[in-house]
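Missing here: one protein chain of the complex. Every other protein chain is in place.
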Amino acid sequence: MTEVLPRVQTSSLTAIYGKVAAVKSVTLEFAANQVHALIGPSGCGKSTFLRTINRMHEMSVGGWVTGKVLLDGADVYGPDVSVIQLRRRVGMVFQKPTPFPTKSIYGNVAAGLVIEGGRSRAELDRIVERSLQRAALWDEVKDRLKTSAMALSGGQQQRLCLARTIAPEPEVILLDEPTASLDPQGTQRIEELMFELKRDFTIIIVTHNMQQAARVSDTTTFFYLGSMIEHGATRQMFTTPANEQTEAYITGRFG
Amino acid sequence: MATTLPTGGLSRRAATLKALTGAVRGDQIFRILLTTAALAIPALLLALLAVLVRGARPAIAQFGVGFAATKTWDPVAGQFGAFPMIVGTLLTSLVALLIAVPLSLGVAVYLTEFAPGFLRRPVAMTIELLAAIPSVVYGLWGVFVLIPLLQHAVFPFLRSLLGFLPLFRGVIYGPSVLAASIILAIMIMPFIMSVAREVLLAVPGSQREAAMALGATRWEAVRTAIVPYARSGLIGAIILGLGRALGETMAVTMLIGNRHDISASLFAPGYTMAAAIANEFNEAATPMHYAALTYVALLLFVITVLVNAAARFLIWRVSRGGVSGRNSA
Partner (left out) sequence: MNRRTVRRVKSNVMVGIMMAAVIVAVLPLLFILASLLLRGASSLSLAFFTHLPAPAGESGGGVLHAIVGTLIIVGMASLAGIPIGAGAGVYCAEYPGSRLSLVTRFVSDVMNGTPSIVVGVFAWTIIVAPQHHYSALAGSAALAILMIPMVMRTTEELLKLVPNSLREAALALGYARWRTTLSVMLRTALPGIVTGTLLAIARIAGETAPLLFTALGNQYLSFRPNAPMAALPLVVFTYSIGPYEEWHRFAWAAALVLILVVLVLSIAARFATRQRFGATRD
């Protein structure tokens, strides 16, 4: 309806593990430069849905997909698409922080850049610094960029992973329960960052924490048993849900 | 923002997705290299088997299965039978197991269940260092230290104590079946110990706690809960030790006396399959002698492959059940 092309669209997207459909025929649109939250009880398919967008789902044993995922209108499952190119434009941060243990802080942030090659040292330095600043980690690590990333706290490691993800300038960032393993302070830092980052990126976040969805997101999508139940502006979803199941879930009367 | 992602026509289905992922040329080359390496190992096994069978063919053709049951080994007359060395191989290995098994299981149980924490790693490491000593060094030590000791002290003592058994009668030579067995026992003990230790570590803590909760003493917990749980793995460890003993060459060659004969006495010299190959292969004069020795190698190979396969199967059964060990973290 809108004249603006959505950044990410899915149409009749079904994701399958072996013979079980974890996501069933989901059609959705995600506008650019917003935070989109995916919520629902565990096993509802929200994480699987997220992993179809950067084609990580197909790495799972028996994982395959039907339907379409469009990035800026281009089918990411199209025949000529290189997953590598796709994943440079759709970054992802996982539930547990995953810094590369053999790389330094600097090396971690630069990890996605060096594989492309063709950047001067000075340019790399600049991007690493800027990425760390955008991930609100620069001040904490600027004096020890060459030390192991494993010495950082859990929250710092997660922000490092965020910096690593944004360094190659993707268009979309997928966050798979990024605060699930963090303490409240670490969680708050990440949530604050999302407000900053949505100016440059489109963020899709899976969360099991409804308050978090309500706090950070512009739109919310509720998944249940692999189906998309409701999708809409977050404020509206949390005040006047259209669907009974959605209401039951967000008011905690679920099960 | 414009996209440079090429817009394909229709979206493809599952089958093509995987192909797409693999379409990166580097990935294809990488996979081919890895697959080649992985194929090389089974291919080597088959090549070993094929080459040995081909080399042994003249002997197989002439002596058939009876080779294993014939006593004569006379290179000059072209008569070859491997019975004495097969008996010697089995006998030395069994005697070695009799000595090594109680020792290594005792150590393994002690280290996993009873030893104070600070002792576990150093002791295990020390014993595993025994496994690092080359066979030829055991042989050297056996010839110049162990044999004089056995010959002048241990064997006479054994004969006076157990002389009523035919096993411990007769002339005491230095090099003997028993000397070879003892050196073998020392050599396989670390293997059995370290595999048994891994198997015991894979026993879930709940087994132990359940027994202790019922009021068992620590020893009773080991005997009634832990050892039965780990039984097939422990047997696997022992069989693995047996596999080592069967194929051990240098130390045995240097200690067993190398005589194509069977004697009731453990004090008498004997021969093993591996020792016969080591001693005679370079001096084999006739093609048939080579073929016979290759036949011996083939038999030894087949026996150890079967023994090792059985051991691996038994160990695999335990570690499959008790993954709580180290991989779950």
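Residue numbering begins at 1 within each chain, and the chains themselves are lettered A and B in the order written.
Just so we're on the same page, a residue touches a chain if its C-beta (ideal position, glycine included) is under 8 Å from a C-beta of that chain, and two chains touch if they have at least 3 such contacts.
Here the structure is a predicted model, which means the values were calculated and not measured.
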Statement: Considering the complete complex, of A:K24, A:K68 or A:K103, the missing chain is touched by A:K103
Task: Could you tell me which of A:M150, A:A180 or A:A248 touches the chain that is not displayed?
output: A:M150
Field: Contact residue for the chain not shown (choose from B:A59, B:V109, B:L158 or B:A237)
entry: B:V109
Residues of subunit B (touch criterion as defined above) contacting the omitted chain: 21, 24, 26-27, 29-31, 33-42, 44-45, 47-48, 51-52, 54-55, 102-104, 106-107, 109-111, 114-115, 123, 125-127, 129-130, 132-141, 143-145, 186, 189, 193, 217-220, 240, 243-244, 246-250, 254, 274, 277-278, 281-282, 293-294, 297, 300-301, 304-305, 307-309, 311-312, 327
- line: Residues on subunit A facing the left-out chain by the touch rule are 54, 56, 59, 61, 84-88, 91-92, 94, 96, 98, 100-104, 106-107, 111-112, 115, 146-148, 150-151, 161, 164-165, 168, 174
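Heads up, the rule we're going with is that only the chains that are shown with their structure count from here on.
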- request: Could you give the separation in Å between the centres of subunit A and subunit B, each centre being the mean of its C-alpha atoms?
  value: 52
